[in-house]
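The complex appears here without one of its protein chains, the remainder shown in place.
Take a look at subunit A:
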C-alpha cells in the first residue's frame, strides 16, 4: 500500500516540475474574436462570422469567425467542453432541438443564410449530412436505413432508382461487398464499425455537399477506425468534411486543416502539419504536447 502512495506522489511532483519552468509566452491569453493562423479562405463553402452560441445565460461559443473551404477536410480539436461539438452542430442546426440554445452571428452555406427564420431545416440537412459519435442505425433493415433519406426527400421515383442509390452509397462507404447478400438483415445486428460505415452511407445517400462528423470513431476499435479514416480520405474528393475528434493522431491523419478550440474560443486554425509541428499559439502547443485535455 505504502509503495503505491509514494509512487503516486512522485508522479504528481514530476508533472509539476515539468510544467513549472515553461516560459510564460505573450499569447497565452486568448483574446476574444482573435484567431491566429489562417481561418479564412477564398470562395468558402461555409462562411461563418462572429458566431456566438448561448445555452440559457452561458456563452458556449464566443465570437468565432471561420471559413470552411470546398472539398477540404477540417478537423476540430480541443479539450472536453471547449465547444467544438456545439459549433459543429450549428452547421446543420442540430442545436434547434435544444430549447434553451440560441445562436447569434452570420452563418452562410454558399449563399444560404443558415439561421434565416424562414429557412426550412429539412432542406439544409439534405445538403449538410451528419454522422454521430455513437453508431445510430435505425432498427430496420440495412436497405431501409440507406433508403430512408432518399425516400423522405423524394429522390427516387422508382424502385430501381432507389436500389441504385442504396448500392452506390454502400459502395462509397466501402460496405457493399460485406452486406450485398443481406440487405434485408437488421442493421443493429452488424458490428460497431460496420454500423458506423452504414451511418456514413445513410448520410451520403441524399448526396449532401457537406458531411459533419462528430467524433465518428470514438466508439470503434482501431481496425474499424482505420477503415473509417480511409473512407474519410476517399469521401473528401467529393464532399466537404468537418470532423470533430478527440484523437490528435486522427486529426493529423485525415484532415487538411485543423482548428483548435479552447473554452469557447477558436484559438488557432492552420494547415494540419503546421498545427502539429509548429503551432503558433502557446495554448495549442500545450494541448498537442499533452499538457492538458
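Quick note on the criterion: a contact is a pair of C-beta atoms (placed from the backbone, for glycine too) under 8 Å apart; a residue touches a chain by one contact, two chains touch by 3 or more; residues count from 1.
Just so it is clear, contacts and distances are computed from a predicted model.
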Which of "Phosphate transport system permease protein PstA", "Oxidoreductase", "Heme lyase CcmF/NrfE family subunit" or "Cell shape-determining protein MreC" matches, in UniProt, the chain that is not displayed: "Phosphate transport system permease protein PstA"
Sole contact to the chain not displayed, among A:49, A:134 or A:274: A:134
Option from A:43, A:99, A:181 or A:237 whose C-beta touches the chain left out: A:99
Contact with the hidden chain (one of A:36, A:82, A:126 or A:275): A:126
Option touching the unshown chain, where A:115, A:148, A:176 or A:276 are the choices: A:148
Where the missing chain touches subunit A, by residue: 92, 94, 97, 99, 121-126, 129-132, 134, 136-140, 148-149, 152-153, 186, 188, 199, 202-203, 206
